[in-house]
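See below for the structure under consideration.
We show some of the complex, not the whole, and keep each chain where it was.
Chain IDs A and B follow the sequence of writing; residue 1 opens each chain.
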Amino acid sequence: MQKASLRVLTFLFIGASAAIASPPVSDKTEECLSCHADVTPGIVADWKRSLHSRVTPEEGLKKPALQRRVSAKSVPETLLKTVVGCAECHTLKPDTHKGTFDHNGHRVHIVVSPPDCSTCHPEETMQYSRNIMSHAYANLNNNAVYHGLVDQVNGTYAFSDGTIGLTSPSDQTNADACFYCHGTVIGVSGMRQRETAMGEMAFPVLSGWPNQGVGRINPDASKGSCMSCHTRHQFSIKVARNPATCSECHKGPDVPAYPVHLVSKHGNIYSSLGETWDFTNVPWKIGTDFTAPTCAVCHVSLLVAGEGDPPEIIAERSHQMNDRLAFRIFGPVYAHPHPLSPDTTVIRNKAGLPLPTKLDGEPASSYLISAQEGKDRTAKIQKIYSGCHGGNWVEGHFARFEETIRTTNEMTLAATNILLAAWEKGVATGLAQNDSIFNEPIEKMWVEQWLFFANSTRFASAMAGADYGVFANGRWYLSRNIRDMNEWLDLAWKRKMKKEK
Amino acid sequence: MQKASLRVLTFLFIGASAAIASPPVSDKTEECLSCHADVTPGIVADWKRSLHSRVTPEEGLKKPALQRRVSAKSVPETLLKTVVGCAECHTLKPDTHKGTFDHNGHRVHIVVSPPDCSTCHPEETMQYSRNIMSHAYANLNNNAVYHGLVDQVNGTYAFSDGTIGLTSPSDQTNADACFYCHGTVIGVSGMRQRETAMGEMAFPVLSGWPNQGVGRINPDASKGSCMSCHTRHQFSIKVARNPATCSECHKGPDVPAYPVHLVSKHGNIYSSLGETWDFTNVPWKIGTDFTAPTCAVCHVSLLVAGEGDPPEIIAERSHQMNDRLAFRIFGPVYAHPHPLSPDTTVIRNKAGLPLPTKLDGEPASSYLISAQEGKDRTAKIQKIYSGCHGGNWVEGHFARFEETIRTTNEMTLAATNILLAAWEKGVATGLAQNDSIFNEPIEKMWVEQWLFFANSTRFASAMAGADYGVFANGRWYLSRNIRDMNEWLDLAWKRKMKKEK
């Protein structure tokens, strides 16, 4: 009933505004819509709900600076006066996209890429290129150590004649696992005829598809997918700003940002009152549009506050996402200052391994940001905190967090020393034997120490969601695991001693 | 404030509509309400919010075909012209219900059953009878292998004089565990006087109660409970269509459909925008009523699309729920083509066990759907996909999913072969010794391989929620568990060898 009354009202308002002006759609896009409204009705309906279907770049360019979502200084004349429809994106720069094909007289590409988006949104595209996420494919695939972990996680085992044998994972399996989030390589392997509602037509055959991973390698060789967060085809800023969107890749025990946020006081407030917030305003105003931080508040969005006109800018928009963060608390293996370059394959620790720290925790400092840069980044996020918290609160929170970085690194070191002892005593085989450091049970216990338990404890500390950092997946397991690893080593060593006697 | 304004408006609209017509309530139901509005105010208030309290079957029958929720061709004259109240359901077919009792001059039964609902909804009742869920009680209880698992999970242990002993679980315990979802047997064990607000009255004593399990055995001997999803007494289609409702039984690591949906892109969209969707429209229109699939979209609801009148039907309503699915990815033990009959107790594998595959994974094909039927079912769900995705996307998704079925079955086979070796070498006792295959530690590791890790990996693949399928509960554990099982076997075998020397 309530809904019904709302709908009547909504209808009146939509009716009224629709009467004022019908947004101009390009002839090319009208042509797309004429078939696709029937062929892929979900996509078309979704797009009709988008701002792209209602605002022309020309109108977007006229918005006051703080409200502008179009960061380009100018937009090509041909795109200026119609809304951003199918053709505007999917026929852009056709020669740059491997896999562009003729489709009803148009040169269409399936996979829209950041360089396409940068036509209107160059600032955001540039920022994102500095985001570690944009390099997520190569950072995982082209790092020999991490690639070895992928093989051990996704490979398949067979057991026969008393021994187990590992087969490396197929591309399909990797795309269904790690590279779902990290991004696949989208290849084009020829054309194929397909039966469609409009008769037989030819389409390119894409490999590594579907994928919307953050570091996807696109057919135009660009990196990343804006769609990871700005979900097609509604491109709703409400979706991009919603914590659930971040959860797609940040929910598991390796990077549990989402579950930690939910159990934090901030998450409680969001869950209780979020339905009354405005997730669409640009700029985003503290206390007016929302009353507790979400992921986007601290890490991405343009924030303002106060009654002034213009209001005070609390944080500039960023798609780099780590430019307000001093520490990379994810590891691997230890928490450390953030890397200088988003391309982490260049990093070498003192032992020559492509890791941001040595196995004893010593940072590969020349590849990491300086202490001063760390302080500057911390100051930026602390300015956001200060919108709602006093200085003592903020300092107390950070002191506790840095202590947690220290102690979780200590607990990782303890686990690493047990593993090193196992290798040294010859009850496990590791680096010296040129064997995988991720395959044996004691090595898997070691991985869980830093990848699951230390990470979870740190995320819980960083975002004040302690419940997750104790019994859910944190300190309880950090200490239990040390005792289990120690017991394992002790028994293995005793067995070896006895055998050698 | 916002809420207050809404409430004023709502009041106006409700007031207006209420003035138009008051729905006719039967005299019998008025009599029920006269006491129960005080005695069980929650139930009455809930019912008042339901469609049942506002629409008569006669009105329901007049709806245009696509909008009709009453699937009966006709409804008995006595029920036709009043809304569906307490008496209409709880005094229906009194002789068929064991436990019908005299209550203020009416012959009432407590447990309303699918045959009662079929008075107006026969199509849905028939569909549901073909749903494996409707046989969930017997499929678990009357399968000797699965029953053995129930005993090992729910039984209680005592430890004394150095040995552990298992006591089989009580009916109460089973009802509080597996049969909460699978359904209990509702028995009637006589009558009992109770003190009530209206004086002393006699009521039947039900055993196995409360329960709303999907395969409940009702006092009229029928199977299932429509209330599992169409929660009493609001019977809201919004509840039935909400993923949270499915989560009641599909959240744990054995069948993690719900957590996987939430971390998928579809789940992200639902979490971000679901509050703007219409969960009540019948038929349910893609892009208009919702912009991303939920459980009900793909597995149950009548879907339409497009601007036509009538709109195009994308999927017929189904309460069979597996008629758009080729594979049963749940196991046990291996993923396999769906069973032909919802009664899975009839299945025998080539070794004579009541399992849909042999322990080496070979399907008991004569009890399972054919490859062609699998393709036909896949085509049905792909038609839903096609509302929002191109052909390449859909094919890519399915190719990846089938690869995941293959690899997770391989990982189950590896674990099974380790277990078989343990039995053969005499370090564990299994089928040959007529011992439980679910009680020893190595056997429990084996169970987790297929029931938790393989299932989780497959659900994550099927619904594109990769985060759950890697570190949360998937491939990481699939491979770790093989290494742990292998180490266990190796050490057990060495101990046995040494002892025998």
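As a convention for this text, a residue touches a chain if its C-beta (ideal position, glycine included) is under 8 Å from a C-beta of that chain, and two chains touch if they have at least 3 such contacts.
Here the structure is a predicted model, which means the values were calculated and not measured.
Engineer: Assuming 2 chains are placed, give the number of copies in the entire complex as this structure defines it.
Structural biologist: 3
Everything below uses one rule, namely that only the chains that are shown with their structure count from here on.
Engineer: With chain centres taken as the means of their Cα atoms, state the distance from chain A to chain B in Å.
Structural biologist: 33
Engineer: Under the stated contact criterion, what part of chain A meets chain B in this complex?
Structural biologist: Those residues of chain A that touch chain B are 1-6, 8-9, 37-46, 48-49, 110, 152-160, 162, 164, 169-170, 172-173, 175-178, 180-181, 194, 196, 203-206, 209-210, 212, 231, 234, 236, 238-239, 242, 244-245, 247-254, 275-276, 279, 439-441, 444, 451-452.
Engineer: Provide the residue numbers of chain B that touch chain A in the complex, in ascending order.
Structural biologist: Residue positions touching the partner: 2, 6, 9-10, 12-14, 17, 262-265, 267-269, 271-273, 275, 278, 280, 286-288, 291, 305-307, 312, 386-393, 396-397, 399-401, 403-404, 407, 410-411, 413-415, 417-418, 421, 460-461, 464-472, 474-476, 479-480, 482-484, 486-487.
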